[in-house]
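A quick write-up on the structure given underneath.
All protein chains but one are shown at their positions in the complex.
Letters A, B and C mark the chains in the order given here, with residues in each chain numbered from 1 onward.
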Amino acid sequence: MTKVIKNGTIVTADLTYKADVLIDSGKIIEIGPNLKGDEEIDATGCYVMPGGIDPHTHLEMPFMGTYSSDDFESGTRAALAGGTTMVVDFALPAPGEGLLEALKRWDNKSTRAHCDYSFHMAITWWSEQVFNEMKQVTERGINTFKHFMAYKGALMVNDDELYSSFKRCAELGAIPLVHAENGDVVAELSAKLLADGNNGPEGHAYSRPPQVEGEATNRAIMIADMAGVPLYVVHTSCEESHEAIRRAKMQGKRVWGEPLIQHLTLDESEYFDKDWDHAARRVMSPPFRNKQHQDSLWAGLASGSLSVVATDHCAFSTEQKRYGVGDFTKIPNGTGGLEDRMPMLWTYGVETGRITMNEFVAVTSTNIAKILNVYPKKGAVLVGADADLVVWDPEATKTISAETQQSAIDYNVFEGKEVKGLPRYTLSRGVVAWADGKIQTPEGHGEFVARDPGMPVTKALSTWKELTAPRPVERSGIPATGV
Amino acid sequence: MTKVIKNGTIVTADLTYKADVLIDSGKIIEIGPNLKGDEEIDATGCYVMPGGIDPHTHLEMPFMGTYSSDDFESGTRAALAGGTTMVVDFALPAPGEGLLEALKRWDNKSTRAHCDYSFHMAITWWSEQVFNEMKQVTERGINTFKHFMAYKGALMVNDDELYSSFKRCAELGAIPLVHAENGDVVAELSAKLLADGNNGPEGHAYSRPPQVEGEATNRAIMIADMAGVPLYVVHTSCEESHEAIRRAKMQGKRVWGEPLIQHLTLDESEYFDKDWDHAARRVMSPPFRNKQHQDSLWAGLASGSLSVVATDHCAFSTEQKRYGVGDFTKIPNGTGGLEDRMPMLWTYGVETGRITMNEFVAVTSTNIAKILNVYPKKGAVLVGADADLVVWDPEATKTISAETQQSAIDYNVFEGKEVKGLPRYTLSRGVVAWADGKIQTPEGHGEFVARDPGMPVTKALSTWKELTAPRPVERSGIPATGV
Amino acid sequence: MTKVIKNGTIVTADLTYKADVLIDSGKIIEIGPNLKGDEEIDATGCYVMPGGIDPHTHLEMPFMGTYSSDDFESGTRAALAGGTTMVVDFALPAPGEGLLEALKRWDNKSTRAHCDYSFHMAITWWSEQVFNEMKQVTERGINTFKHFMAYKGALMVNDDELYSSFKRCAELGAIPLVHAENGDVVAELSAKLLADGNNGPEGHAYSRPPQVEGEATNRAIMIADMAGVPLYVVHTSCEESHEAIRRAKMQGKRVWGEPLIQHLTLDESEYFDKDWDHAARRVMSPPFRNKQHQDSLWAGLASGSLSVVATDHCAFSTEQKRYGVGDFTKIPNGTGGLEDRMPMLWTYGVETGRITMNEFVAVTSTNIAKILNVYPKKGAVLVGADADLVVWDPEATKTISAETQQSAIDYNVFEGKEVKGLPRYTLSRGVVAWADGKIQTPEGHGEFVARDPGMPVTKALSTWKELTAPRPVERSGIPATGV
Partner (left out) sequence: MTKVIKNGTIVTADLTYKADVLIDSGKIIEIGPNLKGDEEIDATGCYVMPGGIDPHTHLEMPFMGTYSSDDFESGTRAALAGGTTMVVDFALPAPGEGLLEALKRWDNKSTRAHCDYSFHMAITWWSEQVFNEMKQVTERGINTFKHFMAYKGALMVNDDELYSSFKRCAELGAIPLVHAENGDVVAELSAKLLADGNNGPEGHAYSRPPQVEGEATNRAIMIADMAGVPLYVVHTSCEESHEAIRRAKMQGKRVWGEPLIQHLTLDESEYFDKDWDHAARRVMSPPFRNKQHQDSLWAGLASGSLSVVATDHCAFSTEQKRYGVGDFTKIPNGTGGLEDRMPMLWTYGVETGRITMNEFVAVTSTNIAKILNVYPKKGAVLVGADADLVVWDPEATKTISAETQQSAIDYNVFEGKEVKGLPRYTLSRGVVAWADGKIQTPEGHGEFVARDPGMPVTKALSTWKELTAPRPVERSGIPATGV
């Protein structure tokens, strides 16, 4: 049974044109005028775009004996409600745990997903076992490895471990990711703030100033350059980090930066709210920054020095947030955003003219599809591509509110924001998953998306590094001389 | 009668995949496996890419009572021989001449073209007539206006003229281009050099150091920002200019930079050659720079801070160059490059790993097609696009030489360079125009490509500028107060 | 009759130490412990510092048929009341007027000065006469030449005039100064704003955004570099201009920037005041900027990328400001500041820890004395130096108010600011000129300070430029070859 999206305007990272889209067996089989199918989806007045890809989520993430509140069921439900059709979550081995073992746990959790998903594998410790299993992980369809430069004593790895893992990525044709904050300094600043009686949620922001993020970004870039591998910097939140990325790019280094929708639209004043809950609910790492940093991030999206807008969706309820009353370091780090990413970005980006519609598609979907090597299966409106599509109504409006959201938690950091531009329909592999304000697919519809290593950028960089590698000086009779 | 390109690998700015390409009536009508057509073109072992677009040529350009030696016939012949299927030339009104009048002259010259072409219109003086005719020019399919900040006393316009013309571009949805060198300073430096006895071709390079280019680029960017319009900087040759572009981009400004293949691969040492002819033949503006500037340009291509590789093809014979014996300011400015741009960029860029194949397509074709608003008619391998294609043999090699070139002149600035990667076939709107080392199409095959104003970037910028425009403070009883 | 300053702490750009200062015949004749003199000045609890030098004033400046309201009498009275013991004013030839003729007018006006003074000579047009008179001007003790890149149709000179004048400065060992704003663009923006009904004082700010200042600074730096001469940029008000200066310095260029006390402490919100008079009184060029720009300027003072704090004192009464009701371009440009510069800088700079006391002396006095080649006659506490001194009471406070100021005008842009740190005594060549809250010297006490060209920096730069000057390639038999 075929399906056709009629009367819409297709908007991709490249193009804007009127055409219908014919779908069969989960794939786009034809694009053109006046197509016919067994079932019609009306896109009159709408844009038909590649479904969003959020490359940065933490669903049902283990934390202090509990879990982040949105799991693969509610999380992907929120995703689809907001036009996102694929999420990439982080498999996090406990220190000492094997990568494949951790992967098994993530495989189990993800069975409930409403939309397609993939995983990044985190490198949280280093050993010969980890080195060996990295290869097996790539064979399992994971070509990205995440590294934490913060969370000292837990997930953090140090510089020689980074180098070793990055080097291994280079061999495997995989791409390393970093959470870039200087964990040593964050720990010292946190201890000092607590000692000084700065224990409220604003202390979290004080303990992670832009400088510590900029420094770690700069360091990771250098290490990646030495290891001969591209680098993807998650949640780039500030000018300092963005500056390090731009500086690297101006030297021809291959680095991508990922601002979050939260950092683009919310600022540090949230932490100074008199209401502890309000502030604590916004606690995430890196914290929100000021307006100057926001301007920097928007400029990055327009100019291409930043590539992807993500959410770092990691939802904790108010109850969970209150673990940190009296000690901000115990407030679980994370906020929601999966449902709001695309409407917020459209409203604050496209409606204002800061970015074009095509750039919107690029930063919400196509760019990351290319980086992750799943383009054009995902991120494209092309014959042969998965029919992960969003029918976007640019005139639809709503006021964001926790009361009406999909997420399992009891608040929303964008509460009260008016957005213009919303999905009318979201399709996951050809199935209408979001329509009439409701999720239409059962849990478990989502499938794992395998991703091969060896992207063109990775290969080109290896060629260049080989060409310019250090060569020994030829000498005879060493040493050869007197004074 | 249909034509099919068989057994090749399609390489676009986005994608690399095996597929055949079916062509009818000058357009791509199908892309897929195992296609059949009336005529077969064998692409075994080859890449099938969008034909190159060179947005910067001067064919049969009037100069000191004569003309640049390559006209639309020999110039487009050279283009096709090198895989380029479209050129954009500059219509240059004499001071006082109307735009439409100048256009007529270019229309006449271009009737001999072997491949498709379009025009940029130059604004070489300012008046109400020029203001008015700019609109008519856009209606004639020209959405780009060129401005010379150098060539004082001839083509140069000053800052208020730039502002007025840029403002007019903003109204029309057109994009201004600049030749960015400070003409006043070039004139002063030239006079001083001649007075000091520095009259050889190296004096040309001394008279146009990177600083004067960087300054003018920076100035044009500011003026475009004030006028609320994007900017395209032609022949970005140096770090100073590239830096100004990067700085603009980091503030969210819409600016593109265009390095030339000459600046990417040749350096200033050419001007110090003991042979006057050798040096004079390399005289162009801006002049070749040193290796550090080359590294900067390559990094710009890899990182996206520079967008397009062009040639500024403007060929003068040795005889013409010798007009400047004893006075470098009389050496006609310009070099060839149309036939060599793509093989040189492939050899020094793709083969070395500095850029990927997809980036090669982007910077030789797709990016400029988008900027000029002719994508996907040009610059794409998509159903419905013009079949301007190149079948690229990555294993083919040759040594560049004037003896075997298409260009009408008697030397080649790349003489002796070994290139690897050459067109096996070049197709212009479905016609095989280059095969077996020979041009197959008659002159006059080329058609004018009309380009509409109002690109998405132009519109988005206007929206943002309107949103952030100065607003008057509301006051009553002005003035209202004492001390 | 000798005078001794007892019990104070000497603070110079270099040093902080307890010592007395013995003065005779207008000069410091001894520095040390327990000195004795005919007259004692008590400096207990105070710092004894070099008197301030304000290198940027416009006293009794002709304007639209009237004059700026503070003349050399009231202006230098204000200076002394604020600890400043020397001012440098600008001699402004009308277009077509000879330099020496203009100088005569300034000589006349300055006879009423209470403190020492010198002149910069403005180059407001270009001719052989100007070229020739520049030499005579230097022989008259003026080694600095000012150039306006704004005020189109009045004072503005264009790029080839800048180059010619800068080149002449290089020959004479003099230093060019620039008022850096793009006058063409300011004129265009002003016209557009007025046409759009933006005629209030805020329109002045809108018409001169940081970009137009940054651009002109960048351009002047390039031209100075080409001419082989250092450059002094007056009233550096923004990050854009400061960035251009830093970028030049990072290439070894000799450039100084001069922020004004107004730009360091007041911001653009002043122009949005509902009271027209309030806003109009703050109209000056460049206009006040936002807080980010202020941070940039303060960082420049601390790091040394900016060198001097001045005032651009050019006072117009409210009545004069009202010439511009209904048309901001008619509001006379200028504010006061002579009396407030040092207390404001101490309060916002030294008291906060942004700069040290020694840096305070450097930026208010010593640096400019060196740049202007009057060090150590001025700007020093050294034996042999002029006894231009301020006895600074760091505990004294006041609230700035027009009611108690020396300036002739009826308001003060710093009205209501609390300052801590004030002169107890100000000495001009050994004469106590300010004490007990009153001026003690008669008008006419001030003398012209002659300044020789040929500073060490100027000489070093000439040496380097000569060493690296373009050299012709030696060739025989030109042209020498075939293909």
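Brief remarks on what is shown
Here, contacts are C-beta pairs under 8 Å (C-beta built on N, C-alpha and C of every residue); 3 or more make two chains touch, one makes a residue touch a chain.
Note that the structure is predicted; figures quoted are calculated from it, not measured.
Shown chains touched by the hidden one, complex as a whole: A, C. Check C:Gly65, C:Gly252 or C:Gly416 against the missing chain and you find that the one touching it is C:Gly252. Here the missing chain is touched by one residue of A:Glu30, A:Asp184, A:Asp267 or A:Glu443, and it is A:Asp184. Contact with the chain not shown here comes from a single listed residue; of C:Gly65, C:Gly197, C:Gly416 or C:Pro456, that residue is C:Pro456. Touch with the chain that is not drawn comes from one residue among C:Asn290, C:Asn358, C:Ser401 or C:Gln440, which is C:Asn358.
By the touch rule set out above, subunit A reaches the unshown chain at residues 158-160, 163-164, 167, 182, 184-185, 187-189, 193, 196-200, 202-203, 206, 209, 211-212, 214-215, 218-219, 222-223, 225-226, 243, 247, 271-280, 318, 322, 325-326, 402-403, 410-411, 415, 470-475, 478-483.
In the full complex, the hidden chain is touched by subunit C at residues 14-16, 246, 249-254, 295-296, 298-300, 302-305, 350, 352-358, 370, 375-376, 456-457, 459-467.
Everything that follows uses one rule, which is that only the chains that are shown with their structure count from here on.
When the partners of subunit A are compared with those of subunit B, no chain appears in both lists.
Where subunit B touches subunit C, the two copies mostly use the same residue numbers: shared numbers make up over half of all numbers in play. In the CA-based superposition of subunit A onto subunit C, the rotation angle is 180 degrees, rounded to steps of 5.
Taking each chain's centre as the average of its CA atoms, subunit A and subunit B sit 37 Å apart. Centre-to-centre separation between subunit B and subunit C, using Cα means, comes to 46 Å.
In subunit C, no position touches at least two other chains.
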